Each structure stands twice: as structure tokens, then as C-alpha cells.
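Pasting a structure below so you can have a look.
Removed: one protein chain of the complex. Kept in place: all other protein chains.
Note that the chains take the letters A and B in the order they are written out, and that residue 1 is the start of every chain.
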Amino acid sequence: MTTLSVTRATLHKDLRMEWRSKDAINSMLFFALLVVVIFSFAFNPTAEESRSIAGGLVWVAFLFAAVVALNQTWARELRNQVLDAYRVSPAPPNALFVAKALGNFLFVVVLEVLMTPLFVVFYNLRSVGPVWQLVVVALLGTWALVVNGTFFAALSIRTRSREIMLPLLLFPISIPAVLAMVDATTSILTGEASPDFWIKMLAVYDLVFTAVCLLLFESVLNAE
Amino acid sequence: MKQLFIAFIVLTLGLLAYSTYQALYVAPTEQTMGDVQRIFYYHVPSAWTAGVCFLVNFLASVVYLWKRNTASDALAAASAEVGMTFCTIVLITGPIWARPVWGIWWTWDARLTTTLVLWLIYVSYLMLRRFSAGGQTQVLAAALAIFGFVDVPIVYMSIRWFRTQHPSPVMGGGENSGLDPVMLQAFFWNLLSFTCVGIVLMVLRYRLQRLEENVEAKHAAVALQGGSR
Partner (left out) sequence: MTGPEALKAAYIVTWVVLLGYLGTLLGRFRKVREEMKDLKRNP
């Protein structure tokens, strides 16, 4: 079995299960919707100056919603001893990791696509800068959250009180990525500054942490 | 070995007393800031010691993942906790200095924010150690330690781009950035004594970790015997 075929098989399985149950996407969507509504009480969301905080708001909503899906990543595999089976099989561990990360990436991207119209409507958003840059920031930022999130979900699944542990591990490490996403989004929405530095930052962050995840995942999977 | 360590503790206490005397009475009073500047003699050496501890933590974690020996894991646990202690001192003495000098307690600039993020990362590291069970702790903690260490330069770069207000390092800068020689001398005495305190605490914490491992192994052995009887 090659890495590619294992990755494809695992990803296919996860996507089909999600398609049938729609558990992760439904809970993420509802959670993000709640965050949008609750934030609207904190300030006047349609005011012109709220444009400068919209970047932060959107990403905080996505970050919290993503944690909901990330927490589910390994739960099913642990329950049915799939991870133990995987350990004794000759399949490369990184194939499993990449499949899980890609699956989560797709879930969060779908969430973002579905939520963006809501944000536009509820917060009266209008981008001054080019929209394609927003897409780049969203893709890079989502991968930054998801690659580390998938890895830390594998860490936290082995601890007591797993569900609380994931954000506690993920948020401190993700601070530079969140800063980059928020600032890039804000500078595109307001059109006041160039997001180039932040986009480069996100690309570097993605590369570095993808490498670290791939390097360490085998040890974590085999931890006794 | 034990006598050597006790001698080292006594030496450290002597050094600490002497360096504090140097900082409070020998070093000249700074012209613009006045006496507050003397916080510098505790603040910067604490930051240095925290940095050394976190470096030790990273190296010990890498060695652990490579060799899988419990000794380097115990060293990683010890250095993370001691580093956290010194990092806490840095985060408390900093605002106490900033209030009379800048007029504010805190500012979100590169060095302050990076230190705070560093502190947060190691809090999460210690929480992971506490919350994970059995033989998995070591591997999981070592993996997280590597993530944390890789993250720090990225945090620093990104927030440096944001804004910077912290005074730039006073040594090794341009012509006017140097310290008075007497100040420098007091600073280095404190650097030495704080490093020694860090080493003493790390050795103690390491010994404690080994003892705890011993007790746990004994408990397991007793449980096994009880089961077979």
C-alpha cells in the first residue's frame, strides 16, 4: 500500500461518513451561527467602524467552530480500536494524518463558504480590497488551524478530559497564525494596508508546522 | 555527589546575596529613570534563565524522542517548570517597572507579547503533562515541547511587525547603547547568580521527578505481587 492510496482510502471513508451523518458540519454551523448572533450584542455590527473589527470576529467564530469538528477527528477511531489496528498495519502513519487533516480542512472550508454570506448580511460587510486575496488568506489560515488542530487532537485524545484539552493546547501555538489571519483580513476589508507580509507569514507558518506535524506524528501515534 | 550539590547551594546563596548587594548599593543610579532602573538587574537575568530553561527543555525533548530514556524526560519536566517560574517573575517585574517609567502597566509590543505567549505555551505543556496518563505522557509532552519551541521565533517575528516599544537590548548595540561599566558588572553578577539559582531548582526538580517515578514503579510492583498472591 502506498502513502497515496492509504490517504485516499481514509479520506474517502471520512468524507462518506460525514456525508451520511453530517454531524461535524451541522454542529459547526450551528455553533458559528450562535457566535455571530452573540457577538452582535457586543457592539453595533452595522456601523461603518465595525469593518475594522470584522476580521477578528470572523476568525474567532471560525476558530471556535473548527475546534468542535477537530475534537471529533479521532474519537470514532479510538472507540473502535482503529488506531491500534493502524499501528500494527504496515500503512505509513503520515498517510493517516494527511487524510485526517485534509478531511478537517474540507469541513472547515465548507463551513466558511456557508457562513460567509451570513456574515455579509448580518454585519453589512463589503470588501474595499481585492476579494481573491481574502480567499488566499482563508485557505492558508484554515490549513494553519487545521494541521495543528488535527495533530493536537491526536495528543488530547489520550488525556483525561480530552475535549477541554484541545483548545488549551491549540490556541497558544496558533496565536501567530490567528494574528496573521485577523490582520490580513482586516487590511483587505478596510483597504488601508497591504496584507502581503501576513500572507507570507501564513505560508511560512503552514510550511513549518506541516513539516513538524509529519515529523512527529508517528511517535505520537505509537505512544504507549 | 550530594555534598558537592550542597556546596553548590551554599555558593549560590552567597552569590545571590552579593549580586543583590551589587544591584542595590554598588551600581550607580540611572540618570533619567532613577532607582526603578535597578529592577533591570533582576528582570533581565530572570528572562535569561527562563530562556536557558526552555532551551534545555527543547533539547531534552528531542533527546527523549530519539533515545527514549526517562532521564531526559525528567530533565524536560524539570526545566519546563523552573522556566515557567522565572518567566512568571519576568512577567510580574516587567509591569512593575513599566508603570513608573512608561506610565502604563502593559503594552502589546513584540517582546512583552512574545514572553506572554511563551508563558502560555509552557502552561499548556505543564497541563498536558498533568492531564495525560501513564507512559504516554513523555512522548506527548516531548512533541508539544518541539511545537512550542518552533512557535516562539514565529510569534516574535509576527508581533515585531505589529509594533515595538520595549527598550532595545542595551548590550552590543550602537555607541550610545552601552551600560556604565559598574552597571555592567552588577548585571553580570546577577546573571551568574540567577543562572545558579535556576540550576539548583532544576536539579532539585529533577531529583523529585526521579523519586516520583521510583515510587510509581514500586506501587506497580506491589500491585502486581498483590494480584499474584
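Here, a residue touches a chain if its C-beta (ideal position, glycine included) is under 8 Å from a C-beta of that chain, and two chains touch if they have at least 3 such contacts.
Everything numeric here is computed off the predicted structure, so don't read it as measured data.
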{"item": "Which displayed chains the unshown chain touches", "value": "B"}
{"item": "Option from B:10, B:55, B:96 or B:182 whose C-beta touches the chain left out", "value": "B:96"}
{"item": "Hidden-chain contact residue, picked from the options B:33, B:59, B:123 or B:150", "value": "B:33"}
{"item": "Chain B residues that touch the omitted chain in the full complex", "value": "20, 33-36, 38-39, 42-43, 46, 82, 85, 88-89, 92-93, 96-97, 99-100, 197, 201, 204-205, 208, 211-212, 214-215, 218-219, 222, 225"}
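We adopt the following convention: only the chains that are shown with their structure count from here on.
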{"item": "Interface residues, chain B side, partner chain A - complex", "value": "65, 117, 120-121, 123-124, 127-128, 131-136, 138-140, 142-144, 146-148, 150-151, 154-155, 157-159, 161-162"}
{"item": "Complex interface listing, chain A residues touching chain B", "value": "148, 151, 155, 158-161, 165, 168-169, 171-173, 175-176, 179-180, 183, 197, 201, 204-205, 208-209, 212, 216, 219-220, 222-224"}
